[in-house]
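Input: one structure, supplied below.
For this depiction, one protein chain was excluded, whereas all remaining protein chains were kept in their positions.
Lettered A and B in written order, each chain numbered from 1.
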Amino acid sequence: MKGFRMSDEVFRKRAEEENGSMISAIGLAPLFARPKDSRQRAVEATREPVRLAFSTLISYRRRALRLSIETLAERAKVEVDELVQIEADPDYVPEARTVHQLANQLELPIPQLLVLSGNATSANAELTEAAVRFAARSRAVEKLNREQSDALKEFVKVLLEQKLETKKK
Amino acid sequence: MPTELTKRTMTLNLTDAEMRVLESLSAQKDLSKTAVIRQALRLYQLLDARLSKGEKLFFEDKAKHEKAELMMI
Partner (left out) sequence: MRVRRKSSLKVPAREELVEADLVDELSNDDLINAHLDWGPARLEGLKRLREAGRPWPEHWHWDWSKKADLLDLLAYHCFGIVHGGRMQGLMMVSTIAGKGRLPGQVGKPVLYIEYLESAPWNYRELAEKPEFLGVGVRLLEAAVEFSGEEGFGGRVSLHSLSQSTEFYRKHMTDLGLDSGHPQGLRYFEMNMEQVRTFVEGRKP
């Protein structure tokens, strides 16, 4: 419909005004979920070492399995940038469903990951301690060195040995 | 309009009452009668799809704290 199309001149002007600013719109259809807001995040920051362990675990395990972020994202059916956020942002709490999918692809036990990610609680002290130890030993670099590899193996061993009584949040 | 877009034509048989409703909606919403029918078809398909998945459709009266389920056959 010609009546609703702008001339090149008008477009140039409008494009300059837009100037590379973000233009994202999100609607009513149930297409999207949003990460938790900062208020909730502040409350949960007290659980930080455990969640740092979760972020690091996902990142290390992915790299140990030689998966790129894109490949894991595609297989687990999560968005690339959510996966980036999971690995880079310990404050971010993914939805339980996302954790399930990642756990499956990374061959890690689901109940333990739900606890580590902040989706469930557990009274299990050993898991918490192992998580804190792992978080302390790990550092974010590109390739896993020997120390990180050992730390990962040890932590995964503890995870797999746990028989957890978990409570959904 | 996209050049390849084909449009099919159909004759619609409506009762007097139905035609009145169609005309009323058309006037109210500032849409042609055809546009109203197309909207109705889109809505019907969407509701049907979600209801078939087991979802339910409710009307909510916030003031009366009432929720009434609407079922579609």
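Convention: a contact is a pair of C-beta atoms (placed from the backbone, for glycine too) under 8 Å apart; a residue touches a chain by one contact, two chains touch by 3 or more.
Quantities reported herein were computed from a predicted structural model and do not represent experimental measurements.
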item: Displayed chains contacting the withheld chain; value: A, B
item: Option from A:85, A:121, A:149 or A:162 whose C-beta touches the chain left out; value: A:85
item: Subunit A, residues in touch with the chain not shown (by the definition above); value: 1, 3-35, 69-70, 73-74, 77-82, 84-85, 88-89
item: In subunit B, positions touching the absent partner; value: 1-2, 4, 28-32, 35, 38-39, 41-43, 45-46, 49
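Keep this in mind: only the chains that are shown with their structure count from here on.
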item: Rounded Å distance, subunit A centre to subunit B centre (Cα mean); value: 41
